[in-house]
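As you look at this complex, bear in mind that one protein chain is not there, while each of the others sits in place.
Showing chain A:
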C-alpha cells in the first residue's frame, strides 16, 4: 500500500508532466503559481540535506521540504534550532539538526509552488500533490514533488510513482543531490573524507593521505571558527588536528624520527592555541544540563558563573580568530599542507614506511586491543581512577587506529567491533568529562583576584553543589566500567578482533 510518495527531481519537471501519462492518469497543475525568491539554509555539514530535507525561507516564512507535504511556519528565522520560535518547521528540524549547529544561508533560489492533482480519464482526482520547483540564479534547478492518494486510490499512486522513475528528462535525486544541483559549492562533500586504501597501500602512503585529508578538513573549518558561526567549527577543527597528531604518534616509524618530532611539535603548537576556547565552549554547551543538576535556589549563582564564562569566551574567541587570521598562521598551515601534498614527496621516510598499511594496522590494532583488555580486565571497585583514565586513553587510540584503517577491512566485520568499542567508550567518556569539568570548575573557584565579593560567594555556593553532582555522576560512570567491559569482552567481539587483526604467531 502506498500511502504517500515524495521525490526530489533534477531539473524542472513541468514540461515533462504536460505530456506524461501514468496509465490513463495524468498530473495536472491546479493553478498557475507565482515565482518568489527564497533562501536555502542548512548547517555547515548539511544536516538538513542528510535528513532528506531542504529548508527555505521566503520572506518571514519558513518552508521545510522533504517530509511528505511541504511544512510551513511563519515568523521565525533560521539559526540555532533552540533559538527558533516553536512551530511545525522548527519542531521537525529539532528531530534531526544538532542543537550545536547553526542553520546558515547557503544561497538564493527562486521557488514556484504549485498544487497538483493526479486525474484519471474522467478527470476524477485520484491523488493530490504539491510541486515545488527551485531554480538557482546560476540556472540549476530541482524540484520536490509530494503526493497523497485519496482514499482507495493507492494503486494510482503506485502507477505515478513508477511512472516518475521512467520520465527520462528528469532524474531522481536525494535532498543532498538537489542542493548540489542548485548550488554546487554550497555543501562540502568532503567533510567525511574517504581515504583510498588497498591491500598494496604502504603505511607511508596511508599515513600521508590521512593527514593530507585531515589538514584540508581543518582548513575547511577555519572560516566558521573565525566568524563564530557555531562551536562545532572549532570542535571539528580540533578533531582534524587531533587525528593528524594521532597518526604521527600511532604510526610509529613511518616517518623519520626527526621528521616526526618536528611535525608533532608544530601540530602541538597549533592545537595549543585552541584549548582555552574549546573548554569554555564546553561549559556553555553544558549550561542547561548544569542548571538542571543543581537545586532551584542555587541556579542564580550558576547563572552568574555562566555570565563570567561567556565573557571569557568572547575574549578567547577574539584571540583565536586573530590567530587564525594571522599571516604567521596561514603561512604555517600552507607549509604543512605542502609537506603532505603530492604523496608526501618532501617527507623523510622512516623504517616502517614501505610496510603494507594492512600489516602495520593489524599489528598496531591487535597490540592496542590486547592492552585495553589487559587493563580493563584488572579493573574492579578498588582500582584507582588513574587506571580508568589510562584505559580510556588506550580505548581512544584503539578507536582512532580502527577508524583510520577501516577502508582496508571488510566493513561488515569492522563496524560491529567499532560499535562495541564505542559503547565501552561512552561510559569512560562520561567518567572523564566529569573529572575534567570538576577540576576545571574547581580551578575557576580558586582563580581570580582573591577578593571576596558577594557575587563570588554566591557563585561558590552554587559551584559547590554542582561539583557534588558531577562527582556523583563520575562515580556512577566509574561503577559501570566493569559491566561495560564485560559486555565489550563478549566471545563474538573477541573472535571478531582476533579474526581481523591477529596475525599468525602473535600473542593470544
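Assume a residue touches a chain if its C-beta (ideal position, glycine included) is under 8 Å from a C-beta of that chain, and two chains touch if they have at least 3 such contacts; residues count from 1.
Following the convention adopted for this analysis, contacts and distances are computed from a predicted model.
S.K.: Among "4Fe-4S ferredoxin-type domain-containing protein", "ATP-binding cassette domain-containing protein", "L-gulonolactone oxidase" or "Chromosome partitioning protein", go ahead and choose the protein name stored in UniProt for the chain not displayed.
M.R.: From the listed options "4Fe-4S ferredoxin-type domain-containing protein", "ATP-binding cassette domain-containing protein", "L-gulonolactone oxidase" or "Chromosome partitioning protein", the omitted chain resolves to "Chromosome partitioning protein".
S.K.: Tell me which of A:34, A:122 or A:386 is the one touching the absent chain.
M.R.: Touches the omitted chain: A:122.
S.K.: For the chain that's not shown, point to the residue among A:20, A:94, A:110 or A:150 touching it.
M.R.: Here the residue in touch with the unshown chain is A:150.
S.K.: In the complete complex, which positions of chain A touch the hidden chain?
M.R.: Residues in contact with the chain left out: 120, 122-125, 149-153.
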